[in-house]
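Partial complex: the chains shown occupy the same locations as in the complete assembly.
Residue numbering begins at 1 within each chain, and the chains themselves are lettered A and B in the order written.
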Amino acid sequence: MKKEMNRNKKPFEIRTDLAVEERESFPGDGGEISGVSLREWTEPESRIKMTEVRILNERGSAAMRKPVGVYLTLEIDSMTNKDESELALISEELSRQILRHAVGLLAEAPRSGPIHILIAGLGNPSVTPDSLGPKVARKLQITRQLEHQYGNHFCQSQNLPVISAIVPGVMAQTGMETSEILTGILRETHPHLLIAVDALAARSVRRLGTTIQITDTGIHPGSGVGNHRHSLTRESLGIPVLAIGVPTVVGAAAIIHDTVSCLTNALLSSPATQGLGSYLDGLTPEEQYQLIRELLEPEFGSLYVTPPDADELISTVSATVSEGINQALFDIPKIISDIG
Amino acid sequence: MKKEMNRNKKPFEIRTDLAVEERESFPGDGGEISGVSLREWTEPESRIKMTEVRILNERGSAAMRKPVGVYLTLEIDSMTNKDESELALISEELSRQILRHAVGLLAEAPRSGPIHILIAGLGNPSVTPDSLGPKVARKLQITRQLEHQYGNHFCQSQNLPVISAIVPGVMAQTGMETSEILTGILRETHPHLLIAVDALAARSVRRLGTTIQITDTGIHPGSGVGNHRHSLTRESLGIPVLAIGVPTVVGAAAIIHDTVSCLTNALLSSPATQGLGSYLDGLTPEEQYQLIRELLEPEFGSLYVTPPDADELISTVSATVSEGINQALFDIPKIISDIG
């Protein structure tokens, strides 16, 4: 039984911002994790594979190291090889899912007047793999300035949502926490919902630019390529936060970890080397870390793996995500008034 | 006498953000304008020509169409042809002048704890000639995050200023007035002084990238390449505002106007054509406008003239200005403690 227990632990901590990857790291494909539900399906219109991880309670939250809430992922094989009509299908599916979640979150929020949504493009505009959020924010169709130009009721009279956007930058550039900047803006402009778009770190290279995660839990400390220090959540900001992210980097530590795992499994699979495999497998995470700690020293920890076509990848993904957000937001007033 | 009166008016309104150009547009070089004082000198160390225009009262303000306050300009022949040591001289002179003004403004502000200065890089980062402010802000040395990392008194203990910076973007991108974003950030972070950096519109092409204006009056509606709608001033924000600007565009309207002026003067200078010159010169601004209104139709009005090397110009000027701000800010704690 020792082996089973050992396989249950995570060797040494490899960060992933994707709930679906955290879920995969638990052994036994069909296995249940207490406090976590999993649902998988394929959307009929787009043929996109969907996975919904729900963290139901504190127990699930502790196991998954992520807050209670819903984490939806769209899995596409690759965005960079798609033509425009295929990218349009992805945008549309993304739009439907954002719409569904946004409407749900808005229904819970006290509100008067037209719906106002603020989009925050998180990350560093000057660092290619961290620039997804800023690039998405810069491509959005903004409407709030129309209220300044044509009067306070213009958007409502036209059945338009009130949309604003901000690229807050990162702390090394601003000296301010993103949460400080957003809190200030929320106080002045009173949006009903924040949509935070961010580049994510994944564990597996095959996730780069192929997975879109939507979650109603907002942004948490330690997440994102730039490693946010403070949370952006309903609790901290006072309005619901929908977070949309796409992995653009894999930490170098994840590759080291994968090498050790792969080696362990290869050794375990042959009778001749099973003993060596068991030895590696039997080590505690701390012992494994000791073996390769030289590689995990400070400078290495801050490195990440990114594909050679990162500039093109970010360009395609940001166009697809901004299109999805645009479509969803412009459908919201119609849906809400139908409901209302 | 009619002619004298006519020459006193501005033919049709050509916008300039430079007080020194507004001053030049009044006839008679040595002439006095009531409520406006003018001082010119050459700085001994840098050999840079300085001009200080002081608008002393409402009368001067009405004549100059600018708020009461001090407008200092550094005039350099051209930044793009300078080598690094010459650019360093400019940065140093700029630093001295910013330091002098910033210390003056801070002396008036109530304050406890270490000096905290917020720099706002105004303008559109995606439009080359409007990207001066964002580029300057991105090159500054920021310190406020050190307080987050090492504790609240870190900067004071190290005799460092607390420096933060923001690139708020423009209303078409954010849906928000710059004043809304800055007000929110001021409420959260409580700086003692705002330094606003912006690309300016000049009347004369020879001002492009050659003049730096420093003013204690802040930013006013209609100023800047992006035409700010709301003011950023001590009155509107509650803290002193030092504005630093460099002209990067000339409105196409200014060129049309210069053509008419040039033609008028040329005709006036010859006895044979003096009559025609007098005719043009005798026209009211409205009549002049009627004559060439076809060229001033909407689409034309939004065009500007920019030099072919705008990308390089912005790059050089933003490096020089950010260096000047950096030097000034890191000298402030020393100066203030000497005074205090």
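What we mean here is this: contacts are C-beta pairs under 8 Å (C-beta built on N, C-alpha and C of every residue); 3 or more make two chains touch, one makes a residue touch a chain.
This structure is a prediction, so every number in the text was calculated from the model and none was measured.
Q: Since every chain here shares one sequence and 2 of them are in place, how many copies does the full complex have in this file?
A: In total, this homomeric complex is made of 4 copies.
One rule holds for everything that comes next: only the chains that are shown with their structure count from here on.
Q: Report, in whole Å, the distance between the mean C-alpha point of chain A and the mean C-alpha point of chain B.
A: Once rounded, the distance between the two centres reads 42 Å.
Q: Could you please specify the touching residues of chain A with respect to chain B in the complex?
A: Where chain A meets chain B, its residues are 125-126, 137-138, 142-145, 148, 162-169, 171-177, 180-181, 183-189, 229.
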